[in-house]
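Take a look at chain A:
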Amino acid sequence: GDSDDGGAEAGNSGGSMTIAQTSQPDALDPALAYTSQSWEPLWVVYTPPLTYRHAEGQEGTELIPGVAEALPEISDDGKTYSFKIREGLKYSNGKPVKASDFEHTIKRVLNLESGGTYLFEGIEGATDFIEGGDPKADITGIEADDATGEVTITLTEPDGTFSNVLATNFAGMVPASTPFENQSTKPPPGVGPYEITESVPNRQFTLSQVEGFDIPDVPKGKVDTITTRIVKSTSRQAQDVIGGKLDYMQDPPPTDLLAEIKASHSDRYKEWPTPSTYYFFLNQSIPPFDNEQAREAVNVAIDSTAIARIFGGRLKPSCNVIPSGIPGHEDPDPCPFGDPSAAGDVDEAKRLVEEAGVGGEKVTVYANNDSNRPQIGEYYTDLLNQIGFDADLKIIDGAIYFNTIGNEKTKAQTGLAAWYPDFAHPGSFLQQFDGTAIQPTNNSNYGYVNDPEINKGIADLLKEPDVATVADQWAELDRKAIEKSYLAPYGSEELTTFMSDRVDFDNCSLVHPLYGNDYTSFCLK
Partner candidate 1 sequence: MTRFVVRRLAQMLVVLFAVSVLTFLIFNVIPNGDPAVRMAGKTPTESQVEAIRADWGFDDSLPVQYVTTMEKVLGGSAISYFSQLNVRDQIVEGLPRTLSLAVGAAVLWMLAGVALGLLAALRAGRLSDRLLTVLALVGVSLPVFWLGALASYYLGFKAGWFPNGGYVPLTEDPLDWAHHLVLPWTVLAILFIGFYSRVLRSNVLDTMSEDYVRTARAKGLSERQVLLRHVLRNSLIPIVTLWGLDFGAVVAGGAILTETVFDLQGVGQYAAEAVGQLDVPPVLAVTMFGAFFIVVLSTVVDIVYAILDPRIRLT
Partner candidate 2 sequence: MSAPHVGSADATAARVDPPGAGEPLLAVRDLAVSFPTESGAIRAVDGVSLDLAAGELLALVGGSGCGKSVTALTVMGLTRPQGARTEGSVHYRGRELLDASEDELRRVRGAEIAMVFQDPLSSLNPVLRVGDQIAEQILAHEDVTRAQARERAVELLGRVGIPAAARRAEGFPYELSGGMRQRAMIAMALSCGPRLLIADEPTTALDVTVQAQILDLIRELRDETGAGVLLITHDFGVVAEMADRVAVMDAGRIVEQAPVEEVFAAPRHPRTRALLDAVPRLDDPLPARRPPAEGEPVLALDGLEVAFPVRRRLLRRDSDLTVRAVDGVTLAVRPGETLGLVGESGSGKTTLARAAVRLIEPTGGTVSFAGRDITAASRRELQPLRSELQIVFQDPFGSLNPRKRVADIVGLPLRLHGLSKRDSAARVATLLERVGLEPEHADRWPHEFSGGQRQRIGIARALALSPRLVVLDEPVSALDVSVQTQIVDLLDELQRELGLAYLFVAHDLSVVRQVSDRVAVMYLGKLMEVAPVAELYERPVHPYTAALLAAIPVPDPSRRDRRVRGVAPSGEPPSPTDPPSGCVFHPRCPRATDVCREVVPPLAAHSDGHLAACHHPLTAAS
């Protein structure tokens, strides 16, 4: 991990790049942004108190001090976190960074109804602040002293993930003058190697390098400007990267062009594993998947290699919940329902369905319309039909898909789901199977998994601040969930880096395990 200013030596500095995203990021405001599309650029614009090392693989999951001088001091009861803001730190607009800005940053998250609210609800007084609705009110659990730069946070309960929370983009520092409004069209200044200098929604936004940015272990970036264009079709993006009109595309090239890219442009294309879990949720609150055998049948029948082909090979088959790269991951040996890299056993599955007495039951499969997803849905629907169900498919726009299946009234029986972590912590995955977290709407426990043992296990393990010590216990919970077929996982997606000829691909395409391609590593030949 000796990557002090890692990128500065390799590759040239200067120049500008034009890159593409498929749709306007959900927000260009750190308080609100909550997708990998927005986190990828915002990571290099808004540095939180803590951050992750700009490095690949396991090394990249290491927490390092960001705006904070050092990692926080945690009290013995695990409820108090304190850190000090680095001295002399400035925002991209030249104004000094103050300790009280931190409280303002968190207030914005809580006040703006951000998706990240839940992360900070454990702070003392946070719920009162939210309910009060008054942005000027104080959050009692946050003490900031501008004179010393000291920040102290008090939690109501110990939370082993809170250091990671302090490293999420939501905690990316913004000045206390930032209004309590979505700032996507005029993003506020931040502390980071880049600042957003232009933002035309749905068209493009531009990151420009910040003079004088200096935080140890956070690279300063190489190219002067990075302009992100919104180009709706990945096929066009890929064609333009091939033709040199774009320098980089965030999304994977469409399956259709992969073969050609791999054949002719392998020198500027790579695939890398993500800590993600792709699975079919199986709703155990309603028939037929309230029946364990019926769920098992699905697990037995699934052919991950078939789905891998639909992904154009960009899927690493696996059979458990916590993906590799995340503490607590442990490949079960053997997988309870057969090797994920081999074909499924349709006959056995048929038998199980028969035995469970659910043959011929109507099942509606839900899928979203993002790339490849309908096709997976079609595969899955046919598979369910093959093993004896009477299945149809319902395809819902990606923008409302998760709300739809997360609504109790939808009564979604089964369908596609995938999970990318908010931070490198097994809890981030298993929380989805926490029965106590089930909500009537916006539920993310799509399968309504409610196993007291698992619920308790999660609650206990989350209290432990040091994940490493309880990694095998997390793995145990994982195994329990899949043995009971609470879900039908089939693998982790592999994402890609595909760049134009102009880019110095070999030296300048660092892939961070959580944030993906690291813009500070980008450089031109």
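The set was built so that all candidates are chains of the complex that A comes from, given by their letters.
Keep this in mind: a residue touches a chain if its C-beta (ideal position, glycine included) is under 8 Å from a C-beta of that chain, and two chains touch if they have at least 3 such contacts; residues count from 1.
Quick caveat, the model's predicted, so the values are computed rather than measured.
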item: Of the listed candidates 1 or 2, the one touching chain A in this complex; value: 1
item: Touch list for chain A against partner candidate 1, complex; value: 24, 26-27, 34, 113-115, 117-118, 121, 127, 130-131, 133, 182, 184-185, 200-203, 230-233, 236, 239-240, 243, 369, 397, 399-400, 402-404, 407, 409-410, 441-442, 444
